[in-house]
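Partial complex: the chains shown occupy the same locations as in the complete assembly.
Labels run A, B, C and D following the written order; every chain starts at residue 1.
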Amino acid sequence: MARFLKDRTKTQGAAPGSLIFIGQQKIARRTVRVIQYSTDSVKESAPDSVDKIRACVADGHITWVNIAGLHDTEFIARLGKAFNVSPLILEDIVNTDQRPRFSEETEHLHVIAKAFRVSDGDYKVQMEQISIIVGEHYLLTFQESDNDRFDDVRKRIREGKTRIRSFGPDYLCYALLDTLVDSYILNLEKLGAAIEEEGKKIFAAETNTIKEIYHFKTELSYIRKNVRPFKEITTRFLNCDSPIVNSRTYTYLRDLDDLVLQAQEAIEIYYTMVSDQINMFQTNVSNKSNDVMKVLTIFSTIFIPLTFIAGIYGMNFDHMPELHYRPAYFILWGVMALVTAAMLLFFKRKKWL
Amino acid sequence: MARFLKDRTKTQGAAPGSLIFIGQQKIARRTVRVIQYSTDSVKESAPDSVDKIRACVADGHITWVNIAGLHDTEFIARLGKAFNVSPLILEDIVNTDQRPRFSEETEHLHVIAKAFRVSDGDYKVQMEQISIIVGEHYLLTFQESDNDRFDDVRKRIREGKTRIRSFGPDYLCYALLDTLVDSYILNLEKLGAAIEEEGKKIFAAETNTIKEIYHFKTELSYIRKNVRPFKEITTRFLNCDSPIVNSRTYTYLRDLDDLVLQAQEAIEIYYTMVSDQINMFQTNVSNKSNDVMKVLTIFSTIFIPLTFIAGIYGMNFDHMPELHYRPAYFILWGVMALVTAAMLLFFKRKKWL
Amino acid sequence: MARFLKDRTKTQGAAPGSLIFIGQQKIARRTVRVIQYSTDSVKESAPDSVDKIRACVADGHITWVNIAGLHDTEFIARLGKAFNVSPLILEDIVNTDQRPRFSEETEHLHVIAKAFRVSDGDYKVQMEQISIIVGEHYLLTFQESDNDRFDDVRKRIREGKTRIRSFGPDYLCYALLDTLVDSYILNLEKLGAAIEEEGKKIFAAETNTIKEIYHFKTELSYIRKNVRPFKEITTRFLNCDSPIVNSRTYTYLRDLDDLVLQAQEAIEIYYTMVSDQINMFQTNVSNKSNDVMKVLTIFSTIFIPLTFIAGIYGMNFDHMPELHYRPAYFILWGVMALVTAAMLLFFKRKKWL
Amino acid sequence: MARFLKDRTKTQGAAPGSLIFIGQQKIARRTVRVIQYSTDSVKESAPDSVDKIRACVADGHITWVNIAGLHDTEFIARLGKAFNVSPLILEDIVNTDQRPRFSEETEHLHVIAKAFRVSDGDYKVQMEQISIIVGEHYLLTFQESDNDRFDDVRKRIREGKTRIRSFGPDYLCYALLDTLVDSYILNLEKLGAAIEEEGKKIFAAETNTIKEIYHFKTELSYIRKNVRPFKEITTRFLNCDSPIVNSRTYTYLRDLDDLVLQAQEAIEIYYTMVSDQINMFQTNVSNKSNDVMKVLTIFSTIFIPLTFIAGIYGMNFDHMPELHYRPAYFILWGVMALVTAAMLLFFKRKKWL
């Protein structure tokens, strides 16, 4: 199966707006977590039906509904209807191969983004699609699996020390995106450290090194594909004039925009670095081959003439005058020493020794 | 014959607006399929003359006329006249080497696009030109061959469950283009899976692998050439203010625009991937050569001095004192063992072993 | 002499507007051909003086004057004066190393373009500068040699079947440019077919192939240099609001613009293809070297130890017990067979066999 | 640890605006230096509390406060509060991994820039973050360590000969940035001289050379990453219409803008040069390998046949007629001389000698 484009045969021929889950199911059953907060209070719950979720949203707090697990498309369809979300957007939420993007609807802002995690031993990138729908008093997040990605934000809401409780869902959306981009940079730092580490090994020119470097390059391409469009999200978020976005939030969005730029520059720098490493590796392999060849050539060109001389006097001709000359054997050793010295001088001059 | 540019010697010297079919005839005889629909009813027919087609269009339904086979240029000229299509556009319909594009005429919208299919065994790309003319109550499609490309759309029209029956020919045009781009992504997914699969073989550095990879690169260039201008189609479609385009359709067009972008990014990513694979292959070949050379050098440099020593004592000089010294032969074995050990140590140090 | 920039030592120190012919004289004597036409009639003549040309232009028809041969700068200076053409433009007409461009003067439009032809056997590109001056009722063309480049246009004027006779000199200018771009595509198709053909040979990695490919790359660079600025011509032509350009002509110019784009994309695609071929060729050479080396290594590493063993028992020591052991010789053959088998197994494992 | 992205695990999960120092502490204790000046007088002091600093600023002079050492985040938080600096900006000051940027606040201009120094022996780049806050009558600078970077500016203030004393803090900010960019060019000149010097060694193709060149490339990437965004600073500085910036300063800023451009072009040129050197090095290694191989081939192909002939007449067959033919040995020497001559001729023709 291709990794850069997911298999879409299931969606073939479906009308636009059909809800078909694409991707691997990463969780056994869908879970719903709701957090409701205002400047004064925080409530958490786990409602199990669309009606109960609807009820939470209606009670005056700011409500954040987190849905983990996207395979239950029917549930998502009902939820979408309850919140008046357009079918085209619902389709994108469950089709987990979407490009990151920001779109402004009449009642909502809609964000599709990617979260990724670089695994520890083998530096493999795990990608997950995160969809966010921002309404006037609520925010819905859709994740493929139930994880601790947004726990820091929850903690900040619960503790209530920071400004998050006094802002609206637009700031919550910013906080979630900020958490994502922060995690991009953390994970890039991890991958980058590995790349810089690997770079020190390229002069040894071992086969494993090149495999690692190539692996890093593929992973970086994969990250780049999914992170690059994030810049469009922040740009459009900054330029949207929806009443949902409070003017106080713009300062934070500009900060986020800068962070995204930094993440992207890091990706480009590591990508260039990896390309350079591959190029350098190749140079080193050539260099090594050259060394090997020199050793072969030096040994061969010294001993081949000597062996030839020995071969001559190993011949069995009846009439070979040198054979009967008493000091001949010792003279021969002398000749051989001379030949060897000449060859060594020759290599010295060529700077091979 | 060149594949990236079709032979145009037939059009040489022809005045602009002359109808000359360029390309291979892919179908024995032209076929015409008409589908007429409104919110309530669907009619299908296969009229065999321009007058009958004209009659269909006049009866109050939305009428989709599909012409398969473009070699009968005279028929297309008459049809064009009946629908008031400019000769320059008719010329482009039969000249199947046109760049994809969108143009807005007084009475029509005109789209030229490409459909392609990646064949199964050998991953060859088959390209076909699709032309669409959108009028106020009708839509004409021109294909090079009669195939099932748009059957899913026909099915949706027949079944009438989705919104297609309640929208105009502008939405039908969108639906057809959406089907094309969906098929781009499906076929790219197929090609991409093959490319990613091939990528796993590059460390073996076998000749067949490089042939395959080069083939993929050529096919991707071919796809890119024909898909890249599609972005201009969606952009111009979105920006055109023809009365033919209903404002409700824009949401769908924006979705299509995003899909095209995704297809293009996929092409670029696979193109880069294939370039990297070629580069990596080359590195691996160098690496293998290096290994081969090491084996040769180790063997040669160990045995060449030994053979020389053996050669020395194979000489037939009358006076060679060592020959008559009883333990000489065994001492020689010792010397040879020492030389070998020294060489092995040398290679060990150089990390060749 | 440089081909990409012509020798300009002759113009050194000359004041701007000096008429100095640069390039090779391609024709023995200058020829002038005049075609005059209106909706009803066509007249052809070959006047030999500036006055006669002036007279032709004055008689109410649309007049196309074609001058072949630019070395007679004095004639061109007089002609320029008669038609009120600025000296800077005349300078550019005879300096055949100009960049293609479109400029709008008070009384004229002025176009400099390049025509090229790919020769048959050796695929060499011959470039020629074409200058066009479009006035209100006349059009002047300047060519370096007298050839059949525009004969198709003349034929269409004579036959009078197409719209050319009812349009003005702006359409004639379009028709000439269209003929040029058509010939670009035809010649690119020719070169492209040769390139694609050559591409099939790269896996054989023969020296001739790389020479051919490199030749194609140079020719493509040369074409690109001269064709790339053509896009500016069509863009400026489309944007100029000179009274000389009839609004009916714009539709045709837009078509031409698209054709130029197609020619440029073809150049880029073939350029990339040739670059890929060179890269691929290099990979194949490395691959072949690897194969050669494997053969050498296999033979050497099998026979070198065997030869050493044979050398041992060719020594003449008085005391070598094995020599007198009767089955020793046959045992030795056995040992050698074992060594060979071991080596073959070793190569089998390394996948060199 | 990655060098291109600093480890941010400490900031993980922190709310935006939290002050967390990132980077290595480069100084034992924070130092504060204050210089106050007007057209007539200069005062210098080293206040040790926020209140004293506040007091300095209030006394009618232009006050420049330089803080060296950023690990004392609490002090910076208090200072920030005293000067009404937004927490997001304070966060960026202590997080020393920020992209260079210019931002305009209600009361301040805020600049983040990088200073770097190329070390002498090993050409390693040391990067330091410099933050500047420009208020109406004061300017704050934040450095990671206490160094002589801005001593030239201090000297000019003390001497009072130049225009610096009669301008405001906006000009002081320009002077500091100008000092930074001047030092960029000085350090690039140093690195560039080393690169150009190394370039002369590439034809010797020694392993150390490639290591050096690769080192230079990495350092240049690192510089580029930190200098490239500087252009945005000057552009935004020029376009800001804050009352803090006096119109007289714009001429100087335009000059600075040009200097930044020159620094960036120098980086690009050296980057290209280093890439070319790597490429050229690789070509030279191949060239050397080719030479080594030629020597091996010439020696081997001359002596291998000769040794074979000697081997033939070393055989012990009872019946070998040549052995008993008296002049055979001398004839054999002749044959060998002929073979050698033939081989030499062959190599001569191949231009290997």
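Definition applied: a residue touches a chain if its C-beta (ideal position, glycine included) is under 8 Å from a C-beta of that chain, and two chains touch if they have at least 3 such contacts.
Note that the structure is a prediction, hence the values are computed from the model and not measured.
Participant: Let me spell it out: one sequence, repeated, and 4 copies placed. What is the copy number of the whole complex?
Facilitator: The entire assembly in this structure file is built from 5 identical chains.
Quick note on the criterion: only the chains that are shown with their structure count from here on.
Participant: Out of curiosity, which chains are bumping into both chain C and chain D?
Facilitator: Under the touch definition, chain C and chain D have no mutual neighbours whatsoever.
Participant: With touch defined as above, tell me whether chain B and chain C contact each other through largely the same residue numbers, more than half shared, or through different ones.
Facilitator: Shared-number fraction below one half, so different.
Participant: Rounded to a multiple of 5, how large is the rotation, in degrees, that superposes the C-alpha trace of chain A on chain C?
Facilitator: A turn of 145 degrees brings the C-alpha atoms of chain A onto chain C.
Participant: Counting in whole Å, what is the centre-to-centre distance of chain A and chain B, each centre being its mean C-alpha position?
Facilitator: 26
Participant: Note the residues in chain D that touch 2 or more other chains, in rising order.
Facilitator: 314
Participant: Work through the pairs of chains, note which ones touch, and then classify the graph as line, ring, star, complete or other.
Facilitator: line
Participant: On the basis of the stated criterion, which chains touch which? Give every pair.
Facilitator: A-B, A-D, B-C
Participant: For the complex, give me every residue of chain C touching chain B.
Facilitator: 152, 155-156, 161-164, 175, 178-179, 182, 185-186, 188-189, 192-193, 195-196, 199, 203, 251-252, 255, 258, 261-262, 265-266, 269-270, 272-273, 276, 279-280, 282-284, 286-287, 289-290, 293-294, 296-297, 300-301, 304-305, 307-308, 311-312, 314-320, 350-352
Participant: Which of the residues in chain D come into contact with chain A in the complex?
Facilitator: For chain D paired with chain A, touching residues are 1-9, 11-13, 15-17, 86, 88, 98-99, 101, 103, 204-205, 207, 210-211, 214, 217-218, 221, 225, 278, 281-282, 285-286, 288-289, 291-293, 295-296, 299-300, 303-304, 306-307, 310-311, 313-316, 320, 322-324, 326-329, 332.
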